[in-house]
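Here is chain A:
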Amino acid sequence: MIDYLANDRHALYVVSAYGATAAILAWLVWSTLAANARARRDMQDAEQRRRKG
Partner candidate 1 sequence: MSIWRYANPAEFMRLTDRLVVPLWAAAAALMAVGLYWSLALTPDDYQQGSTVKILFIHVPAAMLAINTYAVMAVASGVGLIRRHHVSFLVAKAAAPVGAAFTAIALITGAVWGQPMWGTWWVWDARLTAVLIMFFFYLGYMALWAAIEEPEKAADLSGVLCLVGVVFAFLSRYAVNFWATLHQGASLSMAEGQRVDDVFRTPLYIMIAAFYVLFVAILVVRARTEIRARRARSLRLQEARA
Partner candidate 2 sequence: MRSPFAALVRRDTRLALRLGGGGAVGIAFFVLAVVLIPLGVGREAATLARIAGGVLWVAALLAALLSLDRLFQADFEDGSLDQLMLAPMPLEQVVLAKTLAHWVTTGLPMTLIAPVLGAMLQLPDAALPWLAIAMAVGTPALSFIGAIGAAITVGVRRGGLLLSILVLPLYIPTLVFGARVVENALLDLSVTGVLGLLGGLTLFAAALAPFAAAAALRINAR
């Protein structure tokens, strides 16, 4: 695999295309999960406060 990349003149393009895609998808998944966790906490807080108050 490493040899293959070193010998291929287009390797840099392929790697950067996959790298950019991975970065965008990672950001998308991470932000989705982070926002979901935040919304879940937010909702539980609001529900708890309602039960107490």
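Convention: a contact is a pair of C-beta atoms (placed from the backbone, for glycine too) under 8 Å apart; a residue touches a chain by one contact, two chains touch by 3 or more; residues count from 1.
If you want to know what made the cut, all candidates are chains of the complex that A comes from, given by their letters.
As the structure is a computational prediction, the values presented were derived from the model and not from experiment.
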Checklist entry - In the complex, chain A is touched by which of the candidates 1 or 2? => result 1
Item to check | Interface residues, chain A side, partner candidate 1 - complex | outcome: 1, 8-11, 13-14, 16-18, 20-21, 24-25, 27-29, 32-33, 35-36, 38-40, 42-43, 45-47, 49-50, 53
